[in-house]
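One protein chain omitted, others in place.
Chain naming follows the written order as A, B and C, and within any one chain the residues start at number 1.
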Amino acid sequence: MARKISMKQAINEALDLEMTRDPSVVVMGEDIVGGTGSPGEDDAWGGVLGVTKGLYAKHGDRLMDTPLSESAYVGAAIGAATCGLRPVAELMFIDFMGVCFDQIFNQAAKFRYMFGGKAETPVVIRAMVGAGFRAAAQHSQMLTPVFTHIPGVKVVCPSNAYDAKGLLIQSIRDNDPVIFCEHKNLYGLECDVPAESYAIPFGEANVLRDGGDVTIVSYGLTVHRAMEAAEALARDRVEAEVVDLRTLSPIDWDTIIDSVERTGRLVVVDEAHPRCSIASDVAAFVGQNAFGALKAGVQMVTAPHVPVPFSPVLEDLYIPNAPSIAEAARRTLSPTGTSPRSIAA
Amino acid sequence: MTDDLASQGPFPLSRDDLLKAYRIMRTIREFEERLHIDFAKGDIPGFVHLYAGEEASAAGIMMHLKDSDRIASTHRGHGHCIAKGVDVHEMMAEIYGRSTGACRGKGGSMHIADLSKGMMGANGILGAGAPLACGAALAAKVRGDGGVGISFVGDGASNQGTFLESLNLAAVWNLPAIFVVENNGYAESTSRNWAVAVDSYIDRASGFGLPGVTVDGTDFFAVYEAAGEIIRRAREGGGPALLECNMVRFFGHFEGDAQTYRAKGEVEAIRASRDCIRMFAERVIEAGVVSRAELEAIDKEATELIEDAVRSAKAAPLPGPADLLTDVYVSY
Amino acid sequence: MVPVVGIIANPVSARDIRRVVANAASLQITDRANIVLRVLAALRACGVSNVLMMPEQGGIRGHVERGVARARAHGDAPYPAIHLVDMPVTGTVADTHRAAAAMRQAGVAAIVVLGGDGTHRAVATHCGDVPIAGISTGTNNAFPEHREPTITGLATGLAVTGQVPAPIAFSMNKRIDVCVNGGDVREIALVDVALVTERYIGARALYRTENFRELFVTFADPEVIGMSAIAGLLEPVARDESGGLMVRLATPAQRQAGTYRTELRAPIAPGMVTAVGVTDWRRMPAGVPFVPEVKAGSIALDGEREVSFSARDRVSLTLRDDAFRTVDVGGCMRFAAQNRLLAGVPAPAPATLSKAAL
Partner (left out) sequence: MQNERIKPIVMPKWGLSMSEGKITGWLKQPGSTIAVGDDLLEVETDKITNVVEAGEAGTLRRVLAEPGNVYPVKALIAVLADPDVPETEVDAFVAGYAVPKGDDGAEAEAAPRYLFTETPAGTLRYAKRGDGGPTVLLVHGFGGDLDNWLFTIDALAEGATVYALDLPGHGQSTKAVADPTLAGLSAALRGFMDTVGIGPAHLVGHSMGGAVSMRTALDAPDRVASLSLIASAGLGPEINHAYIQGFIAATGRRDLKPVLETLFADPGLVSRQMTEDVLKYKRLDGVDGALRALSAALFDGGAQAGVLHGAVAAAGKPTLVVWGGQDRIIPAAHATALGSNARAEVIPNAGHMVQMEAAGTVNALLKEHIGVR
């Protein structure tokens, strides 16, 4: 039965359901229980933003607080995954990948290939991504492209509670390592979510809005900005098709190409930096595979090529917004379909 | 295999197990000596890091393990593989880059793995195995199956953050994890005496609340006994521990290493005085438990086994172009 | 004569299996180095200006040198000059043997030893009549007394500078000589010799009693840890009385059959209080060779298996009184108190030795 819950609740529910279904699912991370060994109450935090709150009471020691030691526990999650567990390790902020990246990209990502297909690493690494939290340069990044560059890991970034639940359940059941990116500014966003378990397959983009004039491709938080832009465009009789990629590795090229072949125009919105981003990746793919369908140059709307600033005034400028997306869409409809170079090289 | 250290015979292992241990060590030695020759001939692509001289550590530890116990190895992993039961033919084929290799020719010397044997992989990243072994230990602990996870690191990799973080994690979670520092005195070419600030791995372990034991890693019985106690303790829920095996490396860091950083005559001296296989043989023969002829028969079989492995590896098919793109993700 | 004191600090003692099987202590390298610094300060306070140290690669030396340099940077000079024995470092007990011999040859007035029974045994093998000042940093330490090293350093300093007369400053100790197939003494033990039936040295430390058959001790002190505690709990023998004790232990068959004389619960290792069956014991007079009943097995000296022997080998054990000298720390300090040796300003430092002079 569906009811409105937030993305934070949806993630909690997915973990709860999978831990109930499968005793090999364990969840670990810094403060995911909270207060372990401290004099106050057990399960004090349930994650730094409370995402795992209440799970300890149900599942006990299968939720494990860890020392602040990402290399060790992310590595342990990966090692345990090769030994039959299905660990979900929370990296808290994706920015912390820097201290444990070897375990992700040289170990987890490589095992299946390097060991000739004889190893499976069903680990999920959950991490908060994205700006808008006034958390500055080391707690706000959208580092998805760093992971999509690595063969062997899957990369997921849901834009809403329904997708978050179904994609997280799929991530846990998937036999490959999955980087599950949770935009912290979407945690509170509610939508209809079935109470039952369900899995959304990877590589299936969601078309949130049909439209024949321009295709807007995005993922995560900026999907909502893209929808706002589409509504604004609709008031001007421009119908935008909005594609939410949902998973970035694998990525649903077919849906993108199908849409661009109908609309002939493409705007890619990415909260990551512009260089070697999801946006540039999609733009390049469409350029190579649907050039004939394009009626205008592909527009990329991304964060600027700067670290995430702290001051709210600056951070608000940093995140791609609806007017800039709508403007990019209008550029594709202008006679030349070109725009001033918007990216610092 | 026997866990019964209290047996009242002259050795803590049965006669059969003594022969098995000897066969493991001899097979490793033959494997490595043969690679040394064939690499020099240019038959083998890439890097190989040889384990010769260190056999007592692999054998003394692995004799206590079951297939369900997991080890995370190092770049110098051939000995660990053989001692853990990985098929020698598959290993050789892998080193030759053949499709019949343990990793279908996609891993090579530095990445031989066989999870069915509990071998989580040799590892090209120094220190990376320590967290993985913690994971194996965690899996065993969650399942409550009495298994252990063992991380091998060299003296060099003991300086990696992953290793030190893993000591802490294993202690905090009280994991059945065992950290074996195979101290051959050299981190590649750099002396451990210079590169390790606190010159004792036991002190490092103590700093994280783990007991540590140092043994002569060239003495099979020393390794066997200490490892047995440490593994038993871990299986019984006693938590992690560290074992330092002081040992010697007969060859260079990798093949092709001229070893000009070593003292003159050093290798000859250790081959003469600290050959773990010869010391083992002398002791068991002297005790009258096995005969020299029995050991010589094993020597011959090991030589033949390796010869056959090389012959079949060279004859084995190479991977095809289609293999380039497979085994990246699970196929649905 | 300018007294020079030798210091042998073993970086690898207290690293054996008893840390795993018995929660034994593990003294860290930095702690050992700090002990050396405390001893150095005490020696200097008594007028010792030069020490000769065993080189090692376990990290003690580096910490000591940093400590000395730090003091010097402050303008203090609380430490004697440190000289190192010129010798290669192997990282094994051979270093201790070599260093002790070299120090004796260099004419040191005493050797301060940091280590366990094993390290002291190695030094005692080579030190001749040079007195040993023992500091316990090992595991199963029956031989060196447990005491703050500063006091040991003071006593040594007072003894070697002649401020305490030698008859008071030094005391004699017993040892057991182990001979295999006649000839020279093969090994010695300072406290105990244990005969076990297994034929391998293994992890050296003796912590199981199933294969343990015979025990010979130089002294039997119920206050000490280790295999000698079995003897100590049966019939105490003091360090300064002649002769020792031998004990025969029940085999598992005898234990099962109940054919043994008594059962003891003895602290055979730190944290291990183990039941052993004893069939008989008697005094072991000095100078009389004993042939053990175990025909093939291993010999553990001061708690560590060292020698493996077969049925063809002839093993004999002989206890020696007055075998080597140690600094009597208690005696020195009582004398110092009675004679106000540590009153007033410190004695002027004699001239520093150069390394070449050693």
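Assume a residue touches a chain if its C-beta (ideal position, glycine included) is under 8 Å from a C-beta of that chain, and two chains touch if they have at least 3 such contacts.
Please read these numbers as outputs of a predicted model, since none were measured by experiment.
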Touching the missing chain are A
Among listed residues A:Y198, A:F291 or A:F310, the absent chain is touched only by A:Y198
Contacting the left-out chain: of A:L49, A:V207 or A:C276, that is A:V207
Out of A:G166, A:G220, A:P274 or A:P309, the sole contact with the unshown chain comes from A:G166
The missing chain sits against chain A at residues 1-2, 162, 166, 194, 196-201, 204, 206-207, 210, 237, 254-255, 258
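Methods note: only the chains that are shown with their structure count from here on.
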Contact graph of the chains (line, ring, star, complete, other): line
Per-chain C-alpha mean nearest global C-alpha mean belongs to chain B
Per the C-alpha centroid definition, the whole-Å distance linking chain A and chain C comes out as 65
Averaging C-alpha coordinates per chain, one finds the centres of chain B and chain C separated by a number of Å equal to 36
Counting only contacts in the complex, chain B reaches chain A at residues 70, 72, 101-107, 111, 113-116, 120-121, 123-125, 128, 130-136, 138-140, 142-143, 149, 161-162, 165-166, 168-169, 172-173, 326-330
Note: in the complex, chain B contacts chain C through residues 5-6, 8-12, 193, 197-200, 202-203, 206-207, 211-215, 219, 221-222, 224-226, 229-230, 233, 241, 244, 246, 283, 286-289
Within their complex, chain C touches chain B through residues 11-12, 15-17, 19-21, 23, 26, 28-30, 57-59, 62, 91, 197-204, 208, 210-211, 252, 296-297, 308, 310
